[in-house]
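A single protein chain has been omitted from the complex, and every remaining protein chain is retained in its original position.
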Amino acid sequence: MIIVVKRDSKKEQIENLIEWVKDLGLDVHVSVGQNSTVLGLIGDTSKVDVDLVSTLDIVEKVQRVQEPYKNVNRKFHPDDTVIEVAGNKIGGGYFQVIAGPCSVESEKQIIAVAESVKKSGATFLRGGAFKPRTSPYAFQGLGADGIKYLLKAKEETGLPIVTELMSERDIDLFADVDVIQIGARNMQNFNLLKEVGKLNNPILLKRGLANTLQELLMSAEYIMSEGNDRIILCERGIRTFETATRNTLDIACIPVLHGLTHLPVIVDPSHSTGFSRLVPSMSAASVSAGADGLIIEVHNDPIHALCDGAQSLSCEQFEELFAKIKMLVPIADKKFR
Amino acid sequence: MIIVVKRDSKKEQIENLIEWVKDLGLDVHVSVGQNSTVLGLIGDTSKVDVDLVSTLDIVEKVQRVQEPYKNVNRKFHPDDTVIEVAGNKIGGGYFQVIAGPCSVESEKQIIAVAESVKKSGATFLRGGAFKPRTSPYAFQGLGADGIKYLLKAKEETGLPIVTELMSERDIDLFADVDVIQIGARNMQNFNLLKEVGKLNNPILLKRGLANTLQELLMSAEYIMSEGNDRIILCERGIRTFETATRNTLDIACIPVLHGLTHLPVIVDPSHSTGFSRLVPSMSAASVSAGADGLIIEVHNDPIHALCDGAQSLSCEQFEELFAKIKMLVPIADKKFR
Amino acid sequence: MIIVVKRDSKKEQIENLIEWVKDLGLDVHVSVGQNSTVLGLIGDTSKVDVDLVSTLDIVEKVQRVQEPYKNVNRKFHPDDTVIEVAGNKIGGGYFQVIAGPCSVESEKQIIAVAESVKKSGATFLRGGAFKPRTSPYAFQGLGADGIKYLLKAKEETGLPIVTELMSERDIDLFADVDVIQIGARNMQNFNLLKEVGKLNNPILLKRGLANTLQELLMSAEYIMSEGNDRIILCERGIRTFETATRNTLDIACIPVLHGLTHLPVIVDPSHSTGFSRLVPSMSAASVSAGADGLIIEVHNDPIHALCDGAQSLSCEQFEELFAKIKMLVPIADKKFR
Partner (left out) sequence: MIIVVKRDSKKEQIENLIEWVKDLGLDVHVSVGQNSTVLGLIGDTSKVDVDLVSTLDIVEKVQRVQEPYKNVNRKFHPDDTVIEVAGNKIGGGYFQVIAGPCSVESEKQIIAVAESVKKSGATFLRGGAFKPRTSPYAFQGLGADGIKYLLKAKEETGLPIVTELMSERDIDLFADVDVIQIGARNMQNFNLLKEVGKLNNPILLKRGLANTLQELLMSAEYIMSEGNDRIILCERGIRTFETATRNTLDIACIPVLHGLTHLPVIVDPSHSTGFSRLVPSMSAASVSAGADGLIIEVHNDPIHALCDGAQSLSCEQFEELFAKIKMLVPIADKKFR
């Protein structure tokens, strides 16, 4: 960390600041320039409050040099993390497609979709049992029954399942869930992050609508600091001024995250755009940008979907899209399985 | 709700759509124009999925006419809600100032701050016991002990207390808390909203960093739909491209919210700007914009604050600010108590 | 256009409003519902001021049904516009790559880059002669000399040239420029748009940093309404809260624009990200998302580039990237030439 001291600061003030920093267990390297004095803080600065220091009268500017995350940092773990679930690998050159309906509606529905997406090539089944809805009057998901039906679909098709956990209280219901999703709205529900950090299940962590990549990595750090190091990051669009799409897919975050962390990065082209007609092109773009996987909404009867139907592909559209993905994956130096 | 049908749609398709709408229990008023047919949906349209309808082949545009919230809607409850806590009223022309440190650090500290802010004129004491921190390595608050110290400070000074609840699991610890705060990061933690909706304590609901006013009102609707109608809304800055301040204080949301809802609206000038030097002017601006109250961070020793010190006023600065607030409140047609 | 009237409006007020609308030369279709009366405005509503109407006491909501643009609207011109420059076609299935340095620095430099990018496969040469710089103290381009050197490079290599016009006063210098670029900061310099609308040169219109797609189309409409219908739209990143990249590449705008307009859409992966290491993946993503071309910064000596070097590829990196683009273009159902 670097602290730039104002040029008109008194010697005594600077010495007080240096002392305060040393009290935090850090070494200080002082460099006197023409217009300002620069303090270089040496040691573990992750606990220094940048905001606090920056308000001191004598401080011109404070700049963190080290990232505030450790476990998820590629610097300290240069090799890609590869997460294997039921023989399917994500990360480190392996690419997977997760597909399924927004909500689980019935045992029959989820089995039908599972069979269809499996046939097209998907290797994971997704489906919401607990649904975060903006309105208290909207359908909130089948809850425990939804998970039961997902497990039934897994039994029928062999596809491992991915579904969202919204509350610490429901955690026991998720014991047999292959990949537990933490949704965008809970990305900074720190208590929930700590709880799933204690589990062995892989975690699919979605980026919040208005969260920076650094905040996403800090949330992954929360999970990892509790012991669970099987985390898949997921870009699902950010909130901007543009309203032509529901959110703005931040496609460049894929290579940026790959530079900062060893964790795999997948993309949700369905929620990010909000329109099924944009899903094929955004899926293709994500593969070509280097994503390690996709999570796509597929429904066997979009018009009657209980929620988010507008962004679901039909089974036929998904099959067609998968054929294109197959061509693009090897060009992006990735492989399935 | 209005559905505009594309001009080249087939008669049969339109009839199918009308039938589908009627199946939802709604009446339909059809209006045939030059370039397009317009369907007016009559009845309770809050359950119609706008996104779904808008993806139908024959649909040009869908527009909701009614707001999706009811209980918090001023249309159906024209009179201001006035929330009274220990004799202090917020809303309906009454103005209150909540003050205190970011975090409770010790019994001694919280009592000292409480005594000081009370002397200056504050009528509520705030202080964090459970702290949402971006980093798992940052100070997370004293937890249950923090609440114990707050209650002790209340006993000493008579000031009712405001503190943040982060997890459903901690709810029992908050029984004696006068006003329970739901933080910005939990504004769409729907399970938590439902739980506090079942309580009798007034709720201070902070707007999320990237949430629209409609979403804020929908979250208040979650609480109210469970029975708790004592909700104070709080603007605390939104995330934008500008980095000169920590967040952008959306000051215009005060009159906008007053138009849409009967609930009181207060402002947090400390978190929104992130700098103590901006707190006085933003407090004054909020009063003049019509806010029903302020929640301000005050600390007796900012440099040693464990978190967020950069945005805390000293007790002396708070006293000076309060003197100015006293002049502005009556000009804004508000009164204390 | 649809106007929803408040339910407690007086009959007389509604009649006044209808009369006012009719005075604008429009027909009105009145539909009386349970809670509100809906007026459907029939005719050319492009001149009705939505904001004005929405402030009238009796108006609940106003909603435009038709897009406010005509010439650029795909509805009225369903076939793709194909722009041909020196035998190179853009749009309608044809894909082109424009490459070159941020700034023209010397005759020698621009010819060297031109020869290199041509060898790699680029079919247009870009280079800035007039540079929009945030700081008055930064290099502002070689001006007229820059254009002279570009034309020299064209003479040597046969590559048509693309360069930015910043001021109406310089327009005569651009007579021989093959494609005139209007930069992001001038997207709403309406006088400049009108002037280039009177020319025959194709226009490369860059999206402003914080402009919606509708505003981009309205700016294209400005140009087209003056007679020039050879417009190439260019996405170059929008301003959001995320600071990990210079701007956020709005990749989904490619299919969205293709739905709304018949004009070709290209992407600038260099300016949007601000880092050369992100250019290859964002170029690949743009091709797979359906872009009609790319405009890429390439420099023969990045470290000494006078501006924006951070986002320039070396000639070798560009050659490698072009090899990948060649594989992706046919998969996206596009072809060169």
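Labels A, B and C are assigned to the chains in the order they are written; within every chain, residues are numbered from 1.
Basically, contacts are C-beta pairs under 8 Å (C-beta built on N, C-alpha and C of every residue); 3 or more make two chains touch, one makes a residue touch a chain.
Keep in mind it's a predicted model, so treat the numbers as computed, not measured.
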Contact with the hidden chain (one of C:Lys6, C:Lys75, C:Arg133 or C:Lys152): C:Arg133
Hidden-chain contact residue, picked from the options B:Gly158, B:Gly227 or B:Pro255: B:Pro255
Residue, one of C:Lys47, C:Lys198 or C:Arg337, that touches the chain absent here: C:Lys47
Residues in chain B touching the chain absent from view: 210, 212-214, 238, 240-245, 248-256, 259, 272-273, 277-278, 281-282, 284-290, 324, 327-328, 331-332
Residues in chain C touching the chain absent from view: 20, 46-47, 49, 51-52, 54-56, 68-69, 132-138, 166-169, 185-186, 188-191, 194, 208-210, 215, 218, 221-222, 225, 239, 246, 274-277, 302-303, 305, 307-311
Positions on chain A contacted by the hidden chain, ascending: 2, 4, 27, 29, 31, 33-36, 38, 40, 42-43, 60-61, 63, 65-66, 210, 239-241, 243
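Criterion: only the chains that are shown with their structure count from here on.
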Same or different residue numbers at the chain A/chain C copy interface, by half rule: same
Interchain centroid distance [CA atoms averaged], chain B/chain C, Å: 39
Chain centre separation (chain A, chain B; CA means) in Å: 26
Averaged-CA centre spacing for the pair chain C and chain A, given as whole angstrom: 31
Overlap residues in chain B, where contacts from two or more other chains coincide: 210, 239
